[in-house]
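Input: a single structure, listed below in structure tokens.
Only one protein chain is missing; all other protein chains are in place.
Each chain carries a letter (A and B) given by its place in the written order, and its residues are counted from 1.
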Amino acid sequence: MASDEVILETTEVDKSFGAVHAVRSVSWKVYRGRVNALVGDNGAGKSTLIKLISGALQPNSGGFRVHGEETRIGGPAGAFNLGIAAVYQDLALVENRDVVMNMFLGSELTRGPGAIFLDHKGMLQQAHNVLDDIHARIPNVREMVRNLSGGQRQAVAVGRALIRGGEIIIMDEPTAALGVEQTQEVLQLIDTLRGQGKTIILISHNIQQVFEIADYISVMFHGEMLGTRSRDEATEAEVVAMIMGKRSP
Amino acid sequence: MPIQQPESQLATSIRSIQRKQVVQFLLDNGLFIAFVLEVTLFAIAVPEMFLRSRTIEAILRLSGPAGIVLASYTITLISGQIDLSTAQVGGMASLMFAAVFQLLEWPLGVALALTVVLTIAVGLLSSYLIQQGIPSFVSTLAVGVVSGGIGFLIINLAKQPGMIRLVRPPLRDIANFEVAGVPFVIPLMFVAYAIGWVVLNQTKFGAHIYALGGNPAAAALNGINAVRIARIVLVTNAVITGMAGILIAGRQLAAQPGVEGLGQSLTAALFAGVALSGGSGKIERTLIGLLFLSTLTIGLGILNVSAPMRQLINGLAFVFAILLDSIRQQMATR
Partner (left out) sequence: MLGRLMQGERIISGRRRDHLLFLMDNGIYVVTVVLFIIFVFFAPFFFTQRNLVNILISASLAGIVTAGYTVAILAGQIDTSTQGVLAVATVTTALLFEEAGFSLPLTVIFALAAGIAAGLFNGLIVVNGKIVAFVATLATQGVMIAIALFLSGGQTITIAREGLQETVFIRVFGIPSSVWIMFLCYIVGWVMLTQTKLGAHIYATGADYRAALLSGVPVDRVIRVALVISALTAALTAILVTARAKQSALFGLAIAGSVDFVTALTAVLLGGFSLFGGVGRIERNLVAVLFLTILGNGLQLMDVPTGIILVVRGFALVFAVILSVLRARMS
């Protein structure tokens, strides 16, 4: 554990919505090249925390350190620039568009003067490369996303994160809506990404799955960060107890 | 292990897939078939009247200004916005132009500039309301009422009876300008379509328009500025509608509050498979939708069908178009 390098750190990050105190002074370390799982019950504050990290929300107080440097995450674009890319639970895909256009959604390659015209060829090439890298099985990248399977969709969304230069990839419940086979596909995808040195933040409900794939397991309860365990030293019973709010010594 | 399906069940499922394919084929290509059928029917019914260059020219002339609007209207629809103010904005613009150009006798450029400013203002008002979270159909409906009122107001202020005659050259000549025997609005329409096609298919802006119409939440999460796109699209649509209104007024030699021939944009676009909910559709197809409707109008005119009957047919065409859109949506989600 000591050998692992911290790539992202939140320091006393706090976020309230009106009377609801969603995230309470959370200080959390995310380790480079590892799968960092974030678990907790419904309403524990996981989603809010990752929205703060991905720039979709701004904290009331507290700060972030990325690559050891104090920084602000000003909106999704700011997060992309820091190498943070979120894969949202609903994947934020446009059903009526093809795989390539979805992967480049919002960061389309352009050519010509004023960056007006699309570089269809360049996007096609790069989409192929990225999907090959993560061993995605998508036969036709001109297929509408509407016609893809759950696992394929996940690959498209992850591909988009990679195209955005994502070093830290946040995955929100990637297997929640998937069947057994598709789930395995996504877990393999996560493993592949780790193999390529990417940092993964994985939000999940499924404790077994977390123990199967994660290197670190962090538990939130009622907006607080209760602690982080390395997978090898933690037991399922301990993590479950923490999810229920039992503080460990 | 795959479950063995009984023979009959397999046959039924194959048949249902085949039927779905047939429906899909008709949805995709029905417009072309209908257009060919329409032309054939008119050609058989009134061959000597219908199959003349004058009739074809009349169809194209009718399509010209409407087509220019339809090009931008299609882009608006794809971006997920419905503009219901087209007829009123077109009328308002033509009246504004007529009042300044014909009655005040100011230069053409000034009259055009003032009209453009007015239409930009109207487009900005629509997009402002949409930005406040009001659905586009309500926003543009309200803006349409305002624009219609402004049109009436111009007539009131000019003390004109219901319309402003527009006979001052050179506008009269411009609107009826011909290049090698072809009214120039026709090539202008094709230019508008070419630009529309390039914008939608070859530019970053076009990609964002499709994304926004298809899934606004996803577009926002990926840093696409919905407000900016809605503003550009609606303002452009208002300005182009205004210009088309002037062209129509120039051809009819009179500006009126409601512009004839601009109300069919929605029908034509839906016929052509542009989704009412936004995010999908091919701009080049809407041209066929428009030609279909223009041919219908001219053909029924040749057949001497009464005005209420023609209006009824147009009304039913609109009903049919929205039903088509609904069927398409259901096919897509199944």
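By definition in this document, a residue touches a chain if its C-beta (ideal position, glycine included) is under 8 Å from a C-beta of that chain, and two chains touch if they have at least 3 such contacts.
The structure displayed is predicted, hence computed values, not measured ones.
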Residue, one of B:13, B:29 or B:326, that touches the chain absent here: B:326
Full-complex contact with the absent chain, from A:33, A:62 or A:75: A:75
Sole contact to the chain not displayed, among A:8, A:56, A:127 or A:189: A:56
Which of B:67, B:90, B:148 or B:183 contacts the chain that the document leaves out: B:148
For chain B, residues in touch with the removed chain: 82, 84, 125, 129, 131-135, 137-139, 141-157, 216-217, 219-220, 225-227, 276, 306-309, 311-312, 314-316, 318-319, 321-323, 325-326, 329-330
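Heads up, the rule we're going with is that only the chains that are shown with their structure count from here on.
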Residues of chain A touching chain B in the complex: 56, 75-77, 80, 86, 88, 90-97, 101, 104-108, 110, 115-118, 120, 146, 160
Footprint of chain A on chain B - complex, ascending: 201-208, 210-211, 214-215, 217-219, 221-224, 275, 279-280, 332
